[in-house]
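Just passing along the structure, written as structure tokens.
One chain of protein is taken out of this complex; the other chains stay put.
Chains here go by letter, A and B, matching the order in which they are written, and residues are numbered from 1 within each.
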Amino acid sequence: MPAPLDLASALEALRRQRPLVHNITNYVAMNSSANLLLAMGASPAMLHAREEVVEFVGLADVLSINLGTPSPAWAEAMLQAAKAAQVQGKPWVLDPVAVGATAYRRQLAATLLDASPTLIRANPSEILALDGMANPGRGVDATDSTANATQAAIRLARHHACLVAVTGEYDLVTDGQRHVLVHGGHELMPTVTTLGCGLSAVAGAFIAASPRDTFNACVAALTSFAVAGSQAAHDARGPASFQVAFIDALYQLTPEQLAAQANVEVTNAL
Amino acid sequence: MPAPLDLASALEALRRQRPLVHNITNYVAMNSSANLLLAMGASPAMLHAREEVVEFVGLADVLSINLGTPSPAWAEAMLQAAKAAQVQGKPWVLDPVAVGATAYRRQLAATLLDASPTLIRANPSEILALDGMANPGRGVDATDSTANATQAAIRLARHHACLVAVTGEYDLVTDGQRHVLVHGGHELMPTVTTLGCGLSAVAGAFIAASPRDTFNACVAALTSFAVAGSQAAHDARGPASFQVAFIDALYQLTPEQLAAQANVEVTNAL
Partner (left out) sequence: MPAPLDLASALEALRRQRPLVHNITNYVAMNSSANLLLAMGASPAMLHAREEVVEFVGLADVLSINLGTPSPAWAEAMLQAAKAAQVQGKPWVLDPVAVGATAYRRQLAATLLDASPTLIRANPSEILALDGMANPGRGVDATDSTANATQAAIRLARHHACLVAVTGEYDLVTDGQRHVLVHGGHELMPTVTTLGCGLSAVAGAFIAASPRDTFNACVAALTSFAVAGSQAAHDARGPASFQVAFIDALYQLTPEQLAAQANVEVTNAL
């Protein structure tokens, strides 16, 4: 029987260990992700050159790869870094931004999946697109929701033997057997660019700090964003004041508050 | 006789249609432009690889190209994307950042102009530099103002059969025949980086949502920034609190408020 969720301990571990997160992420998300990682208590590094990524994977505690603004040199660096993480037994996160949009992204995502990510963090449309690559009969629904993407997420988790986190009107974390639904957040969150990209990196930081229970760590990451998002909405007058309040709320978030305000449902059947 | 301005309807159309804006923009502006587009009600995408830009132009409602941080691979992608937009009849916007500064930028801008942008959005110095490429006898004034750049803007609009928007101490929109002056904004606006770059993308979103009156759409974009800028200045204590208030004000801006607070002058003679 798996351990019960202990979100407070996951946050305590992150704050204590301050994991070094190696990000190969998109240009839009770089500054925002660095600030989210710092506010959460992790140590960010952004670097992408083929000349140094493998060496740096060896220094980092976790690797986070994001497909938002790919190009050939970056794609090669992503593959080298992902393989290095796989060989060295370092956890790594894949965020397949807009993977359904172009053939180039689908091919890149498929190649990266071969390096066995620890976690795939995506929105419902991206989950359906990733699943559609293995199950070509399935189309991408124009009104994708977490509910629509649930079975695809479970299939992906089983097929790749990894965690899958889907974020939307509510969130889902699955390892293919256990499933947790995370509620909270706020409707202003999608009006701030790259919060999802930052969450992928933050989830990597939680996983690095709690290698013995990565499922719990991943739920703690998503719950941290949900709790801080609900909190930040109190004073927000729009997307920008929300973003400021959200980062401050992540910084102020205590393990006790996380445990007390978490709104999660654990289930073995979905 | 052209239709009278109807700024409220242009904003309503943008909010209803939520156009997908494909940005090939500079590194400085990426995050800021994405947040400005989201706050306004549009859907941003930033991607630049030659391997996918043409495919993505087909998915997007409008393309916005910004010369801020060019390099050879990006320049090729810009050209391919602009030509794809031209062939597919998609509107596209050119923001010729610092075009007068280097020969490299002048050459790139000249090549892009051959792909017939729907709108050129620039500051007075950039307008004078673009005009000077066709009229080499004209120098760039060190104290360029909208007033100094007015005739150059009108010539550019006629020569390229496009809209031209000049932003400065007041703004000008011209199609070569009709001209609108937009007043408002605030002196803190130039102290926030890349607001002009973001405006170019936002103008693209307005144009995509109102293809039957792109002139009106473009005026609505500039007026939205002017009204939100005046509004944001009330509580600002400097550039950063201004930026937060400005994005929130764009998010909160209603069609009624836009129509009521617009300060525009329509003229056929300048």
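To be clear about the criterion, contacts are C-beta pairs under 8 Å (C-beta built on N, C-alpha and C of every residue); 3 or more make two chains touch, one makes a residue touch a chain.
From a predicted model like this one, the values you see are computed outputs, not experimental measurements.
Colleague: Hey, which of B:G68, B:P96, B:P117 or B:G168 is the one touching the hidden chain?
Modeller: With B:G68, B:P96, B:P117 or B:G168 as choices, the missing chain is touched by B:G68.
Colleague: Just name the one of A:A3, A:L59 or A:A269 that touches the chain not displayed here.
Modeller: That would be A:L59, which touches the missing chain.
Colleague: Identify the residues of subunit B touching the omitted chain, counting contacts across the whole complex.
Modeller: 26-32, 68-72, 98, 101-105, 190-194, 236-241, 243-244
Colleague: Can you name the residues of subunit A that touch the chain not displayed here?
Modeller: Its contact residues with the unshown chain are 27, 30-31, 34-35, 38-39, 44-49, 51-52, 55-56, 59, 73, 243-252.
As a working rule, only the chains that are shown with their structure count from here on.
Colleague: Using the average of all C-alpha atoms in each chain as its centre, how far is it in Å between subunit A and subunit B?
Modeller: Subunit A and subunit B have C-alpha centres separated by 34 Å.
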